[in-house]
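The complex appears here minus one protein chain, its other protein chains still in place.
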Amino acid sequence: MSTFALSGATLIDGRGGSPLTERTVVVENGVITRIVPTSQYDASSGPEVLDVSGKWLLPGYINGNIHLLDGVMMMGVGGVEYLARYEGSFVKVIEEGAQLSLRNGVTTVFDTWDARDPVLEARDRINSGASQGSRIFAAGNIVGMGGPFSPDFNFNARQSISPTFANRIDALFSAGVGAELTLFQEKEVRARFRDYVQSGVDMVKVAISDHLTAHLDPVSMRTYHTFPEKWVRWMAEDTHAEGLPFLSHTLAVPALEIATDVEVDVMIHPTWTFNQVIPDELVRRIADRRIGVGIQPMTDDYSVKLLAHGNFWGALNSPEHQKNERNFIDAGANVMVATDAGCTSHDVLQDLGHDLWEDRPTTLGEDHFTWVKALQGRGLNAMGAIQALTHNVAEAYGKLDRIGTVEVGKVADLVLLNSDPLADTENLRDIAAIYKEGVAVDRSALPTQQIVTAPTGTPIPE
Amino acid sequence: MSTFALSGATLIDGRGGSPLTERTVVVENGVITRIVPTSQYDASSGPEVLDVSGKWLLPGYINGNIHLLDGVMMMGVGGVEYLARYEGSFVKVIEEGAQLSLRNGVTTVFDTWDARDPVLEARDRINSGASQGSRIFAAGNIVGMGGPFSPDFNFNARQSISPTFANRIDALFSAGVGAELTLFQEKEVRARFRDYVQSGVDMVKVAISDHLTAHLDPVSMRTYHTFPEKWVRWMAEDTHAEGLPFLSHTLAVPALEIATDVEVDVMIHPTWTFNQVIPDELVRRIADRRIGVGIQPMTDDYSVKLLAHGNFWGALNSPEHQKNERNFIDAGANVMVATDAGCTSHDVLQDLGHDLWEDRPTTLGEDHFTWVKALQGRGLNAMGAIQALTHNVAEAYGKLDRIGTVEVGKVADLVLLNSDPLADTENLRDIAAIYKEGVAVDRSALPTQQIVTAPTGTPIPE
Amino acid sequence: MSTFALSGATLIDGRGGSPLTERTVVVENGVITRIVPTSQYDASSGPEVLDVSGKWLLPGYINGNIHLLDGVMMMGVGGVEYLARYEGSFVKVIEEGAQLSLRNGVTTVFDTWDARDPVLEARDRINSGASQGSRIFAAGNIVGMGGPFSPDFNFNARQSISPTFANRIDALFSAGVGAELTLFQEKEVRARFRDYVQSGVDMVKVAISDHLTAHLDPVSMRTYHTFPEKWVRWMAEDTHAEGLPFLSHTLAVPALEIATDVEVDVMIHPTWTFNQVIPDELVRRIADRRIGVGIQPMTDDYSVKLLAHGNFWGALNSPEHQKNERNFIDAGANVMVATDAGCTSHDVLQDLGHDLWEDRPTTLGEDHFTWVKALQGRGLNAMGAIQALTHNVAEAYGKLDRIGTVEVGKVADLVLLNSDPLADTENLRDIAAIYKEGVAVDRSALPTQQIVTAPTGTPIPE
Partner (left out) sequence: MSTFALSGATLIDGRGGSPLTERTVVVENGVITRIVPTSQYDASSGPEVLDVSGKWLLPGYINGNIHLLDGVMMMGVGGVEYLARYEGSFVKVIEEGAQLSLRNGVTTVFDTWDARDPVLEARDRINSGASQGSRIFAAGNIVGMGGPFSPDFNFNARQSISPTFANRIDALFSAGVGAELTLFQEKEVRARFRDYVQSGVDMVKVAISDHLTAHLDPVSMRTYHTFPEKWVRWMAEDTHAEGLPFLSHTLAVPALEIATDVEVDVMIHPTWTFNQVIPDELVRRIADRRIGVGIQPMTDDYSVKLLAHGNFWGALNSPEHQKNERNFIDAGANVMVATDAGCTSHDVLQDLGHDLWEDRPTTLGEDHFTWVKALQGRGLNAMGAIQALTHNVAEAYGKLDRIGTVEVGKVADLVLLNSDPLADTENLRDIAAIYKEGVAVDRSALPTQQIVTAPTGTPIPE
């Protein structure tokens, strides 16, 4: 049943204007067809009316940066077992992740690094209705990087694991556009890149600056440029020519300059600059061009806890990083939710201990709420947070014609809240109902299968 | 059907005497009840007669030292994935291993290090007929050592894996008698030890000298004593009091002295002594006491290939090690097959490459044949090899009343060969039939499920 | 001038009795020849009288466990450069260390691990008057351990340094009685041991339990026995037969049991037991036999600071370790100063930062004062502390006939204080004068050459 009317709610439509009280939203075949003051709505002529008076209606939430197979975890301990254990079940794990997100109001996710073929298969299965979960848009590999056992992500694992295994997994992720591209002539690289752009991915993410130095000793801080600037330029052009969004991975100010120059659509973690404050002029340009700014914040409390546990991730919350966050918000940039969350191994969560569960930024399902909490500490107001969680992601990725707001003609991805999110953004959690393409989500049934979320050692269901 | 007569074969009964031609062996309810010259046998009065003229009949083969979950592999790359992947399926993997052995004539194995509860469960399942495979006798942990992720076996893995996972697996192996015993007072250690002896294990193996230093740089060669000698002495006594065999793990001559003094039943790899030649007097004592000498040889060709691949295991075939092997053989010691083999990960075999498959000493199913080949290069003759593969193991472990020879009253574990093993020990592979407790083994049906032997990534069968 | 009379001081003679006020102590040719109440002393008949009324006179301080080439430092960063830089100058560095000690009242040190030949040369140079410094008694190597680049002390260095260099330095320390002894037959080991005992060392220290596991991951806590107990027994006997003290290195309760059984004279760090509380009965036996108990405490403040810096040494101040310290004190054991101090590299001190300088237990010259401060926190009273710093060390090492107290017939090693150490042990620092063998020490001239204490990069003086 994807035809009905929701009547009486206060509508926060994602466009940033004042809430509209007492609205009736009509959904037909999964699309929003009318929005009128309830007092003007003639229920007799339309579909079944659900009375949602006293509630708040928002666009379905969108997460602009996740890795359903948990990518952040792969950079620490636990990734080896995870990849070994679920090797034959990656599609299922990705679906489990998409279901954890959907259960918490996220109707669309942008997966910006993952094993390409499994994530595309899961995407297709969800889109076709064969499985449930958030709608997935997927980038596959980060062009120029290796797989999870390459030094881009892990310096230790290959000391302990079979090369045959490591190479097979790495190839599944790097998918023909890995770090080896840095060695080849321009012509060959461009041919491989085009093949990749046309391989079914929904967007393309390029490592403008490198990743692996983040693993090296902090005394040797540095970052390199993966490709010559002119290569990055035609990568952007070739991606845009195919009608796809172009995403940047950067870790430094000079790389952000290049990303801005080549007109990326979305910047992933632009605020991570090895503790350099991004110049105001550059912040201004990024804001003016409406580039999606995928900030990855953490709460100050969480940062302190991490550092007390000797966990270097806590250092990401440096004063300079915070300043970068504030500056983007203050400049009115197109700030969007981008959490890096994924389906974390049960064992790794046990490792962390209860103390580090609350406010953990990358626990799928909780991640977007934690993001909002953290960025409010940097000056983002409630309406800004709601837009970052809906409209802004859709805008950055060029999907605003279909999702991101509650407007006539849009897909009926909706979240209905019991309490007012503008009064307190914690109310974004207070979900009464979720609709994806006009279909009510049975939250209690998700995930349909427990795999990663089951205690480790539980047999993987068929 | 476990009642029948095998008629006409040449009998090599495992006791070392001349082969007996044209014998008829009668099996009733799984036990050997008569052995007579075929010419004297009146078939009409007995069970069904199977004519096996022209063949050779031997006791079922016995392997005195294996680790069905592949323990040697855990000391290099590949163990992490293996343990992660099969964590919920250890019993099945152990059964698969026991089936690979049985398919190649091995009716009994002594598993001297393994995850205790899974190996005991597999043992019970096979004994009860719920599953197939070689008969298993199991030691569980090596008392005084940690699990596969402790430095006894692996210095690197814990850098890459979840502590929760590592601790859980380690505890499954160490089973209350791990390295932490070295820190406690004698009284407490003895109480824990007794609990372990009474926990259902079939034998007890103690680390008289340590293991972990084998992983350290070879410039720092050394070995330590895990426990005070007097502790080892009561460990032996308490084990014997329970009617169980006592096994030693040693890596040096001084530890062999202690093992001999405390009257161990079986010595595992006594020839590995960090390249010290064992004194003749000590070899003599070990031989005279009929202690089981579990040599672990490799062919010279294989050693050369390993070293060419930069694999340090090749160094185990040092001149001093070879001399130790020869000296035990020449002294008439109770030399027995002890291969360290296990169910090796498919990926790890791919890593090795074809070049290193032939003569690999630890490939389950092939291991006992490779052992015979390698030790013949040290002076063991064909009859000695056959006894090392049958009678000697049973004698060392105190099982000669039931297995190890073809004699009236013994369990009908039998291997029937198409060609004469005394003419060429390679004929030990030329198996016509295998009987375990009088039941013919359907070799083609083994293993009943492919898990480890299937290509990695194949879903684990229910 | 080593003949004179000190007149008028309050004498705390090291024997534990009440202070004796207004005493005159006569020194002739470096030996104490008379002690009388000043009122009974006829100055006209004797040597020159120095009026030290209002001061306190104590025996020269003694440190029962140091490593003049800084051994503790070699277990962390900095040892590589130190050993490289000073390779040709070890004797000078050792002398510098002995001078730092002497400047702070320590007239005798027992160096229980050091490069043997250099430390013996420095000892002889000081004894002969060719150089200055605390009187040195030296053990050379810890029998059974390797050198500073062996895994006994350092797991990383050999990855970065020349094997030729590493082997040369290691051999200088291990001096023929290194870890390789663990591999040999008893007869050969005993011959090598006897050679060592007769090589000019002043005492012999044996690794009853091993050292290297202290470097391994704390999840794998364990300790091994270097040698069979019966070997340790004849090591003690052979050492005693030569008239030398026998010292134990242990890290666990079972090893302490053996040390007690074989009648060691001195136990180095017996309280370090991997957080096991030493049984009362064993504490009792150690106390009753008057074995020297070389506790190595740290102040609670310092422990907290170390842990806050992520420095694992802080964990040595565990509750169990503290309890062991208290139990020895409460049992009236022969507790003695044993600090592990050495001449620390200037760079390493800079690494630590000011915050970790105060109360650092191993800074030579400060170390014995810090020791007293730390152990007073465990219940040691002022008189006990003074005895631990004088009498007790001499007693444990069998030197009480010559040093350790202020008595007629003893060598005139004396410390004269400006204020009362029984009122406040901090007054032990308030040194008015030091006499070694009756010769006043020119404290301001020590060290005679700055090598290690000079900023790194300063040329080494000829």
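For clarity, chains are labelled A, B and C in written order, and residue numbers in each chain start from 1.
Simple rule for what comes next: a residue touches a chain if its C-beta (ideal position, glycine included) is under 8 Å from a C-beta of that chain, and two chains touch if they have at least 3 such contacts.
Bear in mind the structure is a predicted one, so any value in this text is a computation, not a measurement.
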Which displayed chains the unshown chain touches: A, C
Chain not shown: contacting residue from A:16, A:54 or A:228: A:228
Options C:29, C:127, C:198 or C:458, residue touching the unrepresented chain: C:458
Residue of C:156, C:198, C:381 or C:450 touching the missing chain in the full complex: C:156
Touching residues (missing chain, whole complex) on chain A: 146, 150-151, 158, 163, 166-167, 179-180, 182-186, 210, 212, 216-217, 219-231, 252-254, 257-258, 273-274, 276, 279
Residue numbers in chain C that touch the chain omitted from display: 77-82, 84-85, 87-89, 154, 156-157, 159-165, 168, 345, 347-348, 350-351, 456-460, 462
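Here is the rule we go by: only the chains that are shown with their structure count from here on.
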Starting at chain A, fewest touch steps before arriving at chain C: 2
Length of the line joining the C-alpha centres of chain A and chain B, rounded to whole Å: 53
Chain C: positions in contact with at least two other chains: none
